[in-house]
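I'd like to ask you about the structure that follows.
A protein chain is absent from this complex, but the other protein chains hold their places.
All chains are identified by letter, namely A, B, C and D, in their written order; residue positions are counted from 1 within each chain.
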Amino acid sequence: MSDALLEVEGLTVHFPIRKGVLQRQVGTVRAVDGIDFSLKRRETLSLVGESGCGKSTTGLALMGLVKATAGTVTFAGERIAGLRGSALRAFRRRVQIVFQDPFSSLNPRQRVRDIIRAPLDIHRVGTARERQKRVAELMERVGLRPDQADNFPHQFSGGQRQRIGIARALALKPEIIICDEPVSALDVSVQAQILNLLADLQRDLGVSYLFISHDLGVVEHISRRVAVMYLGKIVEIADRDALFARPTHPYTELLMKSAPSLDPRRRHVFSASSDVVPSATQKPSGCPFHPRCHLATEECKAADPALTPRDDGRLVACHHR
Amino acid sequence: MRMPKPLRNPSFVIGAAITLFIVGCAVLAPHVAPYGVEQMDMRNRFAGPSLEHLLGTDNFGRDLWSRMVFGARISLMIALISVGGAALIGTVVGLVSGYFGGWVDLVLGRITDIFLGFPAIILALAIVAVLGPGIVNVSLALIVVFWTEYARVVRGATLVLREQNYVQAARALGAGPLRIIFREILPNALGPIIVLASLGLGTAIIAESALSFLGFGLPPPAPTWGWTLSYGTRFMRDEPWLAIVSGAAIMITVLGFNLLGDGLRDLLDPRQLSRGRGERRKA
Amino acid sequence: QETIVVGTDVDAGTLDSRLTRDTTAYRVADLIYSGLVHITPQLEVVPDLAESWETPDPQTFIFKLRDGLKFSDGTPLTADDVVYTYTTLLNPDFNAPMRTLYTPIQSVEKVDDLTVKFSLDAPYAPLLSYLDLGIVPQELAEGGHDIATQPVGAGPMKLTSWNRGAEIALEANPEYWGGAPQIEKVTLKIIPDNSARAQAFEAGDLDVIQSPLSPQDISRLAGDDRFGNAIMPGLGVTYINFNTKDPLLSDPKMRQAFSMLVDQQTIVSDIYQDVDKVASSVLLPSSWAYSPDIKQPTFNIEGAVALFNELGWTDSNGDGILDKDGNKLTVTLATHSEDPNRVQTIEFLQTMFSQAGVDAKTQITDWPSFSTNYVQKSQHQIALLGWLNIVDPDRLLFSQLTTGGSTNWGGYSNPKVDELLQKGRSSLDQQERAAAYQEAAKILAEELPYFIVSYQGYQLFYDKELPTEVTATPRGYLRGLIGMEN
Amino acid sequence: MMTTPATMLADKKPVLAVEDLEIRIRGEHGSFSVVADMSLAVAAGETLCIVGESGCGKSMTALALLRLLPEAAEIAGGRVEINGRDVLKLGAHEVEDLRGEEIAMIFQEPLTALNPVMTIGLQIAEAVRQHRKVSASAAMAQAVETLKLVQMPDPERRARQYPHELSGGMRQRAMIALALACDPKIIVADEPTTALDVTIQAQILGLIADLQKRLGSAQILITHDLGVVAEVADRVIVMYAGRKVEEASVYDLFDHPIHPYTKGLMGAIPRGRASERLADIPGTVPPMWDLPKGCAFAPRCPGASARCLEERPLFEEKRPGHFAACWEHDDV
Partner (left out) sequence: MIAYLIRRLLLFIPMAMGMVVVTFGLLLIIPGDPASVLLGQEASPEAIERLRDSLGLNDPWYVRLWDYFASLLSGDLGTSIFQNQPVATIILGRLGATIELAIAALVIATVLGLAMGVVSAMRQGSIIDTITMIFAQLGVSMPVYWLSLLLMLAFAVQLGWLPAIGRGMPLPEAFWAAITGRPQALIESLSHLLLPALALSATPAAIISRLTRTSMLEMLREDFVRTAYAKGLRRPRVIIRHVLRNALLPVLSVIGLRFGMLLGGAVLTESIFAWPGLGQLTITAISQRDLPLIQGIVLTFALIFALVNLLVDLLYAAVDPRVRLG
């Protein structure tokens, strides 16, 4: 895709498992295992998937917060060499991140003013007075009163704190904001406020979001395109409407079937039986989903299906669909 | 109105009161001491407490109260220097070791182990023997003994803190290690350091007096509590007063610092920071 | 009760009589070994292994051993063992601590099995008082037996066990030429802390304790009628060593002035609780050389200040400290930290000095630092020290105060004194010797390379229930406790 | 008998009835009530859901039923009746006998709610032995049985494992087994699926529904997720700032929410492809120790009148079987 702002190819992150006093490596966690996707300007791409499937790691790897084992990233046509080194620093100004936990992502010992100003200080943007002004601006932009600037994070509610995090991410006028589950720690009423704020910001500032979530409702609401991850792989990636209308990968299907309805008259009949859920440490051979898949065959055990395009433009990694 | 939180903590209040009293005496020593520290009166040795000599006199007939007050200066000075130095070194080592991890941590960890493995007293004795006695030298010896504790605690705290999202956030913003360590991590590790330091002040005072007791402390005529106690124990059978007063001075001061430290521990406990409203935890 | 338990302050380092260097070792070695002679509490030399001796000329001593002597293991003791003991002792490589005392010996030869001949380089009067050195069995020692830890001697007792750091147990030696002593067992318990040792004694854990003791314990124990005691002058002095090479102290007048600041009476009565006695000269009162007429300067602050003024030290700027040519009168008073009484003395002196307008600093470090790096390198100004075992005046004076003497740390030099001390050591006539020492002492009391602060006292406390008659010796030897004459 | 609206179950007798429960907390901000005027009732075979925002007092209510409130909290008034006995008046041992036997609880975070140094099997067996006079091995066998009941894969092996060795879903199953070990008549589940992934949540909800059908117990399920409510509830209580604001059958509630807070909640849930703005509720929940004089929701309520700010609305039946506390709603 040529109009892509960000293009990710073969992104891979492996963590060594170290043990013992000498910290010898005894295994690898294949947290992210070669994923490709792209993100357009003003677009929201969601990453959904279950806990531990590598969503956050993907986000952190993009920010260079964890070292990518392999893969390339092209940003605005320019290749960020191997996701390492100094090119990353400049890249970071243009890509920012908002974390899930609004409590732990703000330093409890810093005033809100200092938290929001930190990126300006780090990148030496403007004079002291300009930074001051910018902080006030940003606070207003995310719906905080600038007179609260001298308060500490614990004096704010969860939603307000998430706003502080967003203000900080906005400070450097990034083109992409990675939102790592920004609302999953919030009550629905507050969650709605933040989702609205993110939508407003995109409309007004034209940022793109890489939106990480495990909540299909939220994903459906906010994204243009959706990538479904399972154990470090993207198993399906499609436009939102297409995906929700017709989930193709069996895992996508399972996710949707599991989401509670919001209609007591249309209850699901959930199965009480339990799956043995594999982890990134002990990945099954072949298609990682095969132990839980009702379509699984010998082929699935043997070969990992590639992400291949389907008629309607979506990409699916499944031998059978 | 309710009392401010620290004032409702008895440990803190008593500890702070004792500490303030001792520090006050030390600072104002020339004003609160009615006699000179070295003013001997051999005809009036081992006098009991009286209006003339609040705490009585010592083996040279010197006013014990005056000596205790001036002794407080020395004890506090040594305690402050040694705890300050140990905290500084230990904190830096702990931060660096915890933040960078890997081989840096491995090497610093081994070095810490080396000092940890030494029986404290051997190390201190040897160092004082090398450097000779003196406020700074005794303090240095105690620094060498005590820094490991800070290194350990700070390293532990750093290991936890560096995984905190706000540290990740700072890195995401492009902050360098120095900024992260000193702006993001250190302020949050300060709680345990302060607690440790105030407990450490007590330990340092005891350690200093033990060195004096073994003859490795500040030599007389410095009015150190340790020497007074060391003399005191010699006269203990017949003139127990000297040992009791000097021992009690040490104990009360240490008690003050310990209570203060405990109080601070309660007050600075991060679990006491209320979690905010309107959020939900997910595993 | 056939066992007595004695408290002592340190563990013996070695029990090889030639290598002993601590009080416990001396005391134990005295029981385990016998020497050619024995020194009585009155410091008289009496026969022990040697039955008799003669001095054909001032440089020759011939000793006749008793017949049928045996070591405690039953092997015979002969002239060979005596020769072996002294030859090894004199070998510089053997590193015997006391070798200097014996260096005038040129050779030791066996004349026959029961006769030994000592030949000297020069007449050396004190020698006899050093010949109580325990004789070790040559055969065992050369056969690789470790004499240091498993000593075998011909003394009244023998070692049964030695629990390092805790206790040394001895039992009667039936092979002793004088027969087995009355007491069958002696145990020495090691308790380093003086007060703790006194408390253990009071608690009944020990039957006997002796110097070193804390003065404050001594007066209490002396007043306790459960205990008998022997409190007598010792064989040591506590003295001030002036560094005569120090520019400030090179003038005897200065040393005199400083000496006048030493309030001996207070030190002795308040710090040493009258256990030690005020000293007046380098000669011990118990010594045959003593003369009451020789007197060091006595305490006199005004006199001292007057003397300082005379020497140009005045308080010209009114700060309470004497000065001269713009320099303050500053001295450093030093001692080692192990002995709390010395530390107290320094502390006291410091105050007295400053009352006289002397800016006195103190330097107190542990013994190895103090001795090796300080006093022995003559880096001190005024140091408080002590000498022990002064069984002969020579032992306190010759190496210490003759020009270039091996322990002349203050660098003192006076040809007249050198001559007198040499005479004192070479003459075999006690009268002559006394005269020489007295003359030297007179000079020293004026020139003051040493200012003797006190004569050390010796104390022994024992349980009155002890089965034997107790006789004490200022050296702290224990033969007087086991039913022998000391 | 009880006359509060909650007990108006035409046909069934409640096994658990709570009347005017008030819970107060003593703390930094003095003493204030976190739950007030709480009345509820459940009958056998019925599932009552309590929903509400974080901190509105749901867990406090649940814990009060077992008299397990944390130290800072105390029951300041009201009655809790289990099978006609007032739990609040029982002696310590009597309450202990009640717990696990009559009323059991499932906690939110199974990793912390299980003892980390004891095997799953032992923890369940311990509950069995507390209430039944059986041998240790029989209790263990019973534990394995219960694990089978909650469809724990490989129950014998799991019984010998420690909590940290299990996945989140399995831990929650163990937690449920623990609660079921002595066939309690009432099960209180405090956000049993909040910590779980959707696919696992679906399984656990399926399991809970399944078990209730088989065991016929009365069930109180606490959640903040209206989706879960829609899936499992028979009746629903909506709480706001420590009080009930609405109570109805699950159908009534979803069909015609009355209270503006309930409406706000429903509007705030993103659903469907609608990319337009969500109907959020402005503002934040007031702190419990500083509630406004009138209706606690008034400051955030789009339709609040002067009266709402002054006077606390009564909790009244607005439609048959549908109760709410709102001055401005007169829909009959």
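Here, a contact is a pair of C-beta atoms (placed from the backbone, for glycine too) under 8 Å apart; a residue touches a chain by one contact, two chains touch by 3 or more.
For clarity, every value in this text was computed on a predicted model and none was experimentally measured.
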In the complete assembly, which of C:55, C:354, C:407 or C:427 touches the absent chain?
-> C:407
Using the definition of touch stated at the top, determine which of D:22, D:74, D:126 or D:328 touches the missing chain.
-> D:126
Using the touch definition up top, pick the residue from C:66, C:99, C:145 or C:277 that touches the left-out chain.
-> C:99
Would you indicate which residue among D:107, D:240 or D:323 is in contact with the undisplayed chain?
-> D:107
So which bits of subunit D touch the chain we can't see?
-> 63, 66, 68, 70, 92-93, 96-101, 104-105, 107, 109, 112-118, 126-127, 130-131, 162, 164-165, 175, 178-179, 181-182
Residue positions on subunit C contacting the omitted chain are 10-11, 13-14, 21, 92-93, 95, 97-101, 146, 148-149, 163-167, 189-193, 195-197, 199-200, 202-205, 338, 365-374, 376, 385, 387, 395, 399, 406-407
Touching the unshown chain, subunit B contributes residues 110-111, 113-122, 125-127, 129-130, 132, 202, 206, 209-210, 213-214, 229, 233, 236-237, 243, 247, 250-252, 254-255, 258-259
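The rule we apply is simple: only the chains that are shown with their structure count from here on.
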Pair sharing more residue contacts (C-beta pairs) when A-D is set against B-C = A-D
Taking each chain's C-alpha mean as its centre, the one farthest from subunit D | C
So how far apart, in whole Å, are subunit B and subunit C when each is placed at the average of its C-alpha atoms?
-> 44
Can you give the whole-Å distance between the Cα centres of subunit A and subunit C?
-> 87
Averaging only over C-alpha atoms, locate the centres of subunit B and subunit D and give their separation in whole Å.
-> 50
Would you mind listing the residues of subunit A that make contact with two or more other chains?
-> 51, 157-159, 187, 190
Can you list the subunit B residues in contact with two or more other chains?
-> 277-283
Going by the contact rule at the top, pick out the subunit D residues touching subunit A in the complex.
-> 53-54, 151-153, 167-170, 173, 197-203, 205-207, 209-211, 224-233, 250-251, 254, 264-275, 277-282, 284-285
Subunit A residues within the subunit D interface of the complex | 50-51, 157-160, 187-193, 195-196, 199, 214-218, 220-222, 240-241, 244, 254-255, 257-265, 267-277, 279
Note: in the complex, subunit B contacts subunit C through residues 38, 40, 42, 45, 59-60, 129, 132-133, 215-216, 219-221, 230-231, 233-239
